[in-house]
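Here the complex is missing one protein chain, while the rest keep their positions.
All chains are identified by letter, namely A and B, in their written order; residue positions are counted from 1 within each chain.
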Amino acid sequence: MWPSDLNSLHLLLPPMEIFGVSLPGLLSQLLLGLVNGSFYAILSLGLAVIFGLLNVINFAHGALFMTGALLTWMAMNYFGINYWLMLVLAPLLVGLFGVLIERLLLRWIYKLDHLYGLLLTLGLTLLIEGVFRSIYGVSGLGYDTPELLEGATNLGFMIMPNYRAWVVVASVVVCIGTWYVIEKTKLGAYLRAGTENPRLVEAFGINVPVMVTLTYAFGAALAAFAGVLAAPVYQVTPLMGQNLIIVVFAVVVIGGMGSIMGSILTGLGLGVIEGFTKVFYPEASSTVVFVIMVIVLLIRPAGLFGKEK
Amino acid sequence: MKKQLKVLALMLGVAGLATSAAHAQDKVKIGFITDMSSLYADVEGKNGAVAIQMAIDDFGGKVLGMPIELLTADHQNKADIAASKAREWIDTQGLTMLFGGTNSGTALASAKVAAEKKRVYINNGAASSALTNDQCTPYTVHYAYDTVALAKGTGSAIVDGGGKSWYFLTADYAFGHALEADTTAVVKAKGGNVVGAVRHPLNASDFSSFLLQAQNSKAQILGLANAGGDTINSIKAAKEFGIGKSMKLAGLLIFISDVHSLGLRNTEGLQFTTSWYWDLNDETRKFSARFFEKTKRMPTEIQAADYSATMNYLKAVEAAKSVDADKVMTTWRGMKMNDFFGSGQLRADGRYVHDMYLMEVKKPAESTKPWDYYKLIKKLPGDSVFTTKAESKCPLWK
Partner (left out) sequence: MNSKNTVTIGYGLLLLALIAAPFLGAYPVFVMKLMCFALFASAFNLLLGYTGLLSFGHAAFLGGAAYVAGHAIKVWGLTPEVGLLLGTAGGALLGLLFGWLAIRRQGIYFSMITLALAQMLFFACLQAPFTGGEDGLQGVPRGKLFGVIDLQSDLVMYYVALVIVVAAFLLIVRTIHSPFGQVLKGIKENEPRAISLGYDTHRFKLLAFVLSAALAGLAGSLKTLVLGFATLSDVHWTASGQVILMTLVGGLGTLSGPLIGSAVVVLLENKIGEFGNLLAALTSVEWFKTLGESVTMVTGLIFVICVLAFRRGIMGEIIAWLAQRRAGSSAKH
């Protein structure tokens, strides 16, 4: 009864059409949406972690994502360092960069209005993008799929490049891992306590400033990890973060600004919804996130999974 | 109080300097605005300026006793930047002639400015046939190729070869729309049908969802109504998703820089129309060798056209004994042109009518030297591929 290979997977599907669109067509777009959703999930995760602890809306997240992708390309082109190494190296490097940013720039604005944090990181974004832009222009730099993940699997209703399947798997693993660390371990407990009441936590002997710095660095590293994953999928350009960051903001707001699981689920979910929209009303696919955000903000201002602060 | 006033005065002074308008009427200034940093940068870009400068130098650097200066700018594919820059150059720099570069949206915008201010306007990079059709002006010269020629050349060849049902992947702006519309007309006229189309934003980063929609349409042919970086990425993604197994790709606008970037493995067998190729004959090879020396790349048809158009423009200025746009255009329309780029004449609607070529990309095994990418399928006489009088809505061509 079961097909002997993936090629005939589609034979399991009922030959039906929904609103004039064939099921294979729908499924392929949903699967692609899942890939996009993975990026949203990792990025919004980092953003949520940073906002949760630092109360800073890190606009520079998109630029850090781009830096991860660009470093990966540079490593391959100038030093011949391969993709797998960069999966570890890029987050480390960008994490270090994050430490610098937090120590040198962010620490001055914690006491101020949210507005300034956003503006500072916005300025940082322009700075980082501007530097890369003046060196590489705006046209895309091509990055080849790593050999191990080349090729595609014929799922019957579409041909799925193996690399994109890997993106989904890797993202989900990292997201679940992060969630576990934050929600279920002692380190995570300190982090969450530090968010609630930094003075008390400090009184217990935990070095809160260091924790804050490391948290920002970790968020930056997550963004860079997403960047490495993205290099073979999207064009590596200085502006690649810009296009994503606004959507990721919306995801974080919908999910709930401090909720980790909320960001992950919302990110994946929104990717799928986008894919769904692309099938029936492609022009609206870029707007659907914002429509949902406005609705959520009006009905449940703390977000779907968030708690009112 | 004095200090505050001084500060204010200083600021006003600086602002004044910064906004001042300069005028220089003793030079011939040629302006060149194109995409220098984005998806069309390789197709014309900075090297287009190199080609124009080569022509200026070969002409002697002077015309009618006046030195020739080249101004360049990057419009970043934004029509407002192109139009503003054109206007600024004309108003404050005494611009004589304008080259509008790649991107049909910016081209239509800057052509309007040039016409309003009565300056000769040459375009090689943009493809939209509207430049010489419903948006024609007495000063626009559309030199290299246009969407009608591409549609008639490539579209006809593919439909004749059996590709009857089409689906378009279209860049969502003037150029893409024009190319899709013109090709649709050709396909329908030959008895084919267009199953559908999907529009993608200019310089899109990910084509996967668009390609899957195309595949779902079950059409035979996937018409790529886009160019430059967009075409490169579409072809790459098509390969990734195995689109080639169920549909045949039709590259409606392909440049040699695209093939160079993708490699023969990814582009072999692609059929398309072009206005020029570096390896056609001794003359083209001679120019290309000189260009290669300066840029380390073989020229695209646009860059070759930039050189040729500059030369012919300067010749027209000399013959007209004036830089006045009306006089130059009248003289130019009467000139017969013949150089390594092509031979023919300017039409009343501004269209340069010359031969086009139907090419096919070689298989990797067939290529014997670097940049040896194309084989000529057939020559397409100019009168057969450009807009005909019956089809034209240009009031200047009756």
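What we mean here is this: a contact is a pair of C-beta atoms (placed from the backbone, for glycine too) under 8 Å apart; a residue touches a chain by one contact, two chains touch by 3 or more.
The shown structure was predicted, so the numbers you read here are calculated from the model rather than taken from an experiment.
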> Of the listed residues B:Ile56, B:Leu108, B:Met337 or B:Leu358, which contacts the missing chain in the full complex?
Replying inline: B:Leu108
>> Touch as defined at the start, partner being the missing chain; which of B:Ile30, B:Val50, B:Ile68 or B:Ala83 qualifies?
In response: B:Ala83
> Of the listed residues A:Met74, A:Ala217 or A:Ala250, which contacts the missing chain in the full complex?
Replying inline: A:Ala250
> Quick one: which of A:Val88, A:Ala203 or A:Val294 touches the chain that's been left out?
Replying inline: A:Val294
>> Counting contacts across the full complex, list the positions on subunit A that touch the omitted chain.
In response: 57, 105, 108-109, 112, 114-116, 118-120, 122-131, 133-134, 246, 249-250, 253, 283-284, 286-287, 290-291, 293-294, 297-298, 301
>> Residue by residue, what part of subunit B touches the chain that was omitted?
In response: 1, 4-5, 7-9, 11-12, 15-16, 18-21, 37, 74, 78-80, 83-84, 87-88, 91-92, 104-105, 108-109, 112, 172-174, 201-202
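By definition in this document, only the chains that are shown with their structure count from here on.
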> What whole-Å value do you get for the distance between subunit A and subunit B if each is reduced to the mean of its CA atoms?
Replying inline: 38
> Which residues of subunit A touch subunit B in their complex?
Replying inline: 21-22, 24-25, 28-29, 32-33, 35-36, 133, 137-140, 142, 145, 152, 154, 158-159, 161, 164, 233-235, 237, 240, 243, 275, 278-279, 282
>> Please output the residues of subunit B touching subunit A within their complex, sorted ascending.
In response: 36-39, 41-42, 76, 198-199, 203, 205-206, 208-209, 212-213, 215-216, 229, 233, 236, 240-242, 245, 261
